[in-house]
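Below: one structure in structure tokens.
Every protein chain of the complex appears in place save one, which is left out.
Here is chain A:
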Amino acid sequence: MTPRSLLLVHPVTWTIWLGTTLLTVSLTRNPLYLLLLLFGLTLVAETERPTGRATPLDPIFFAVIAVSFGALFNAATIRYGDTVLVALPASWWLIGGPITLEAVVFGMINGLVLSALVAGFGAFGTAMPISALISLVPRAFYPLAVVMSVAVTYVPLTIRLAGQVREAQQLRGHQVRVWRDGLPLLLPLLIGGLERALQLAEAMAARGFAADPPSNQVRMMLVGGLAALFAGLLLQFAWGQVVAASLTMLIGTGLILWALRESGQQAPRTRYRLYRRGIRDMIVLLGAGLTLIAVLAPWPGRASLAYTPYPMLQLPIFEPLLALALMGLLMPVAVRLGDRYLP
């Protein structure tokens, strides 16, 4: 028996899905595919969002901002492209010169790429409980993982505190007119945040949480490893001793890894939730695998991933098979919706 988990697929499967998503978005400049990915990833986030949790950042709203900003910034700073929309006087500092349609579109594509990446991270963050993220971290880095989880838990608290401070300052007639007017908003937020951090530190100490001091042996290994790495770099770049340098750096890396392993073993932890792989993981991995093959394998449709609006704007190519393969990233939605039919 394992405690009931709201995660339908294994954290490692989610991590592989995220890796595939980021790689796919990074390799795509075709705005049609990027739009498809953006909407698909937004759908994944929405289906994974637990009841009662607000969306921290709406990917579509973010996309509208990022695409608009990208278009404006690129239009104002890039002078390439054949289709001139308007020509600003060349004497205007920084923005003077022709504004081209191609530069606008290129900026919009940059915004779309950024938005799709944010949507991918957003879907991953929505789906993965913090405890599942911590379970992925090796034991040696456990204290660091807990610190990260505390930081993540603090985000909604800080947002709420910021709202409280803004309202409280409005109630005493505060209005932001110049940059210095931001202080009444910033200071209570900062001080309140520090006070909460201290309270949490005290509560965690009361619950027995404290990082274990590393043993002398671990310290020695860590220092030795770092010294060996440094010596290896010196050998490589100062004296050009490639073989000796590689060997020294290898020993250094080995010592550091060993120290981390020892450190992890000295701080035993148990895990409440054990995540098991099953048919749902298989479906998500197959979907991600299909997408990965489509964007990496050398086949004719892959060429449609690339797109540039320069020198003259043209419609991007749309390859239905590739678009279908990209939909492999939507398998978490299929798993969530079809969960009741799966064993």
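We take it that a contact is a pair of C-beta atoms (placed from the backbone, for glycine too) under 8 Å apart; a residue touches a chain by one contact, two chains touch by 3 or more; residues count from 1.
Just so it is clear, contacts and distances are computed from a predicted model.
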In UniProt, out of "ABC transporter domain-containing protein", "Ribulose bisphosphate carboxylase small subunit", "Peptide/nickel transport system ATP-binding protein" or "Aspartyl/glutamyl-tRNA(Asn/Gln) amidotransferase subunit C", the chain dropped from the view is recorded as "ABC transporter domain-containing protein"
Full-complex touch with the removed chain, picking from A:V64, A:L144, A:A168 or A:A227, is A:A168
The one of A:G19, A:P98 or A:P129 in touch with the missing chain is A:P129
In the whole complex, of A:M204, A:M220 or A:L342, the residue touching the missing chain would be A:M204
Of A:L183, A:L321 or A:L337, the residue touching the omitted chain is A:L183
Missing-chain contact among A:I78, A:V146 or A:A334 belongs to A:V146
Residues on chain A facing the left-out chain by the touch rule are 1, 3-4, 6, 50-53, 129-131, 146, 149-150, 153, 156-157, 161, 164-165, 167-175, 183-184, 187-188, 191-192, 195-196, 199-210, 268-274
